[in-house]
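For this view, one protein chain was removed and the others were kept in their places.
So, chain A:
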Amino acid sequence: MLRKKNLSELVQQLRSNENVINWHEVEPIEAKTNPIPESVDARIKAALAKRGILQLYSHQHTAFETIRKGENVVAVTPTASGKTLCYNLPVLQTIAEDDASRALYLFPTKALAQDQKSDLNEIIEEMGIDIKSFTYDGDTSPAIRQIVKNVGHIVITNPDMLHSAILPHHTKWVSLFSNLKYIVIDELHTYRGVFGSHVANVIRRLQRICKFYGSNPLFICTSATIANPRELAEQLTGKPMRLIDDNGAPRGRKHFVFYNPPIVNKPLNLRKSATVEVNQLAREFLANKVQTIVFARSRVRVELILSHLQELVKNELGTKSIRGYRGGYLPNQRREIERGLRNGDILGVVSTNALELGVDIGQLQVCIMSGYPGSVASTWQQAGRAGRRHGEALVVMVASNTPIDQYVVQNPEYFFERSPESARINPENLLILVDHMRCAAYELPFKKGEEFGPMEIVDILDILEYLVEERVLTQAGDTFYWANQSFPANDVSLRSAAQENVVIIDQSDVANVKIIGEMDRFSAMTLLHDEAIYLHEGVQFQVEKLDWEHKKAYVREVDVEYYTDANLAVKLKVLSIDRTVARGTTSINQGDAAVNVMATMFKKIRLSSFENIGYGPIKLPEEELHTSATWIEVKEVDPTIQTKTLEQLLMGISNVIRHIVPIHVMCDRNDIHVVSQIRAEHSQLPTIFIYDHYPGGIGLAEDVFKRFDEIKSAAINLVRRCPCEDGCPSCIGTEIEGIGAKKQSIQLMEAL
């Protein structure tokens, strides 16, 4: 039998692998610690000592001191640097000093809240102080709810529950709101885009209610590494924040490797499947008993990789030592896996980004990512799972065929030199704001002159008067009162992109019809029309009927060799131009636009060869969206380029921009749309539009406007570095006729 190789040997072996296209080393760092402050209660000190904590890392120490001075803080901490102590220590200390004190913890998901509770309760038990911490969510039993409301010192919940259950019934929470000392917002970076914009408004409502009960809590936020943690925290809470980023946790040497699978089809520039490569790599580590985590993009992918790995290493290891981890597993099953990872019983885990968030699984030696996780911040979070405090660690990112992946692995400087993305929110989006002002008015009447976020008083008044006209509020004297039969929080969901979603109903099993998902209206037009092939977690479904009126799509599982691609006729009308920058032969503009969208027909395309093997009509009404947009006009065109060619070039460039933008403004791919027009309606000029895919906009297009040069050069880079001959699906697409499409695209882009 062969001797097992250790990690160093495996790392050496990987260095000679020809598919490795970039090797980056992160140097080790020593721990920076401070003694636990004198002021900390002896019982807390003893409990920490029991867990082997005799010193605080510098950031934990700073957090404690800053919070105790009465400042709001946002602590930026990489994975596994002991961030929970940043808030637990001041909170527990305050309650130990005054039993009446209360704290509210917000976590983005129920699972994280429950993790936190078990962790917190362990410390509390060791402290021997009677501090009650509870989770409050949809699973909390009615019997316990009463206790949580009256005597819970620490209430752990999520924004959705706060929005729809706690705030509208704040009179049941008098003891919490009257004595609230701290509001903890963990995983701050997850509150971005539409969701973050909603949550910012929920927090405004929370603050109104605290004020009513006479409390003025401090905010303690923790965030993964993003470019603008302080800005985001200040925007979310409306309070000045002290940034704490003096991470003092130690770190061993880390190798960060980009791995690009070999090309198997030259003309199409198709590479070997990332999944297969991931399986091979992971097998090597696991067979040598090196603890490894594999990240995959979807739940189905997790299961696929898991079953392969279990098969590959079944002779060396039992299947029990390699586990999957994703949403949908039962809580105690997940706890068991986390424990197994911490104590080493489990050698390998295949996970979705569920393990990216704060769950404690200890530190593993190797992390393999199947594909680029979608953002720099997310990549660093996943990479953080490998890296013991002492000793080496290895992170391998295996690129898939998508343009984003290819761009990232071929431009390592983009990834390593660039600071992570900014998280953007726009709590002043009129639709979101008005929705939450309704909810706020339901909770407490609005006084004239009262503030709500950074809005001008006259604008607030404007909205209140609008709501009076709508007969939602009534005004008496200088106060606006709720005067409607509805319960407004029910009509506002924090997480859905558009207000009205299409529900996807799987009727494969007649006896067991079930809802498998939902999709916003605009996407549904092209993805859920009659006869569309809809992919859900890797399974193919055919849409049997799209009931547009009732917003329901009935699907049935199928197994076919094609996918569908819908044509969308998009009309764009510029409503207002807010900003214009002329740049030589082009100009960039930013303003409001009306987007009219109509799905016209769809094509059936064979999966293996991308041939067109059929088509059909789509009969759906036109949809209209008013949003904010950024557009680039080409005012002078090289006369040698024919119109037809120009049209195709613009389409190709749009394709590239569509992939690049989400990386640069940190949003989901569906949040932003890119459309090119050879003759824009308002100017008759060739134009590329980039617009927010949410009514009213959430600030993405504005961001694109500000950072256009950055995006432009990234786009040029992507096309230039793509190894294809003259356009492929990974860059400008394949539909451009004539030689030199890539060169022409680059020239055109450089002129933008």
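We adopt the following convention: contacts are C-beta pairs under 8 Å (C-beta built on N, C-alpha and C of every residue); 3 or more make two chains touch, one makes a residue touch a chain; residues count from 1.
To be clear about the criterion, contacts and distances are computed from a predicted model.
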Protein name as given in UniProt for the chain not displayed, "Protease", "ChsH2 C-terminal OB-fold domain-containing protein", "YprB ribonuclease H-like domain-containing protein" or "Cytochrome c oxidase subunit 4": "YprB ribonuclease H-like domain-containing protein"
Contact partner of the left-out chain, one of A:E30, A:E122, A:E311 or A:E470: A:E470
Residue among A:R68, A:H626 or A:R720 that touches the chain left out of view: A:H626
Contact partner of the left-out chain, one of A:E338, A:D405 or A:E443: A:E443
Sole residue of A:L243, A:A287, A:L317 or A:V434 that reaches the chain not shown, by the stated touch rule: A:V434
Footprint left on chain A by the chain that the document does not show: 168-171, 174, 430-431, 434, 441-445, 462-463, 465-466, 468-472, 474-477, 479, 481-488, 499, 594, 626, 695-696
